[in-house]
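Single-structure report; data block below.
Let's turn to subunit A:
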Amino acid sequence: MRISNITWAGLLLALTLQACVTINIYFPAAAAEKAADKIIDEVWQLKEGQPANTDPAAAPAK
Partner candidate 1 sequence: MLSHAPHRLWFSGISDADLHRNPLPPARRWMMALLTLVLSLASPSLHAVSSITVQIGAISSPNFQASDLNLELPLHSGKAVTLKTRLKQADSSWAEASLHCPALENPQAGMWRCRDAKLASPQANGNVSVALQLPVAQQPFKADLQLAAFSFSDRVGLHAGDKLAADVSLQATHDATGWRWQAALDWREGELFWQPFYFASGGHSLHAAGHYSAQALQVDTAQLKLKAVGSADVSGIYNLSGKRIEQLALQTSALDLATLYPLLLKPLLDKTSLNDMEMAGTASLQLAMQAGELQDFRLDLQQADIADRKGKFALYKLQASIPWSYDAAQPIALDYAGGHLLDIPLGAARLRAELERYSLRTPQLVLPILDGALTLNEVSAAWVNQQWHWHLRADLAPISMTELSTALGWPRMEGQVAAAIPQVTYSDGKLATSGAMQFKLFDGTVTVGNLSMQTPLGLTPRLNADVQFRNLDLGALTRTFAFGAIEGRMDGDVNVLQLANWKPVQFDAMFKSSAGRYPRKISQRAVENISALGGAGAAAAVQRSVLRFFKEFNYARIGLTCRLRNSSCAMDGVDGNPAHAPVNNTASGYVIVEGSGVPAITVLGYNHSVGWDELLARLQRITAGNSKPVIQ
Partner candidate 2 sequence: MNIKQTLTGFYLFLAVLMVAPITALAAADLEVNTPAISTLKNSMQTRHGQLAAHYGSGAVGLTRDGLIAVRDANAVLLAQRQGVNSLVSAENGDRNALYKEIATANGHPEWEAEVRSTFAQRWVQKAQGGWWYQDASGGWKQK
């Protein structure tokens, strides 16, 4: 009797957690933004947080 109750409870718990996991796979927006900024800075050769400079002579050396 008790075993079966626990089995059900356990199964329920497992299912709930499973559901949680599925829902909780979220997109890390802040981290992605940070990563994007880092890559853009490198591709456009910007100092952190500075807008692009089209003049290569004035581009900051990295």
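The candidates came about this way: all candidates are chains of the complex that A comes from, given by their letters.
To be clear about the criterion, a residue touches a chain if its C-beta (ideal position, glycine included) is under 8 Å from a C-beta of that chain, and two chains touch if they have at least 3 such contacts; residues count from 1.
These figures come from a predicted structure and were not determined experimentally.
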Result, touching chain for subunit A in the complex among 1 or 2: 2
Of all residues in subunit A, those that touch candidate 2 in their complex: 2-3, 6-7, 9-10, 13-14, 17-18, 20-21, 24-29, 31-46, 51-54, 56
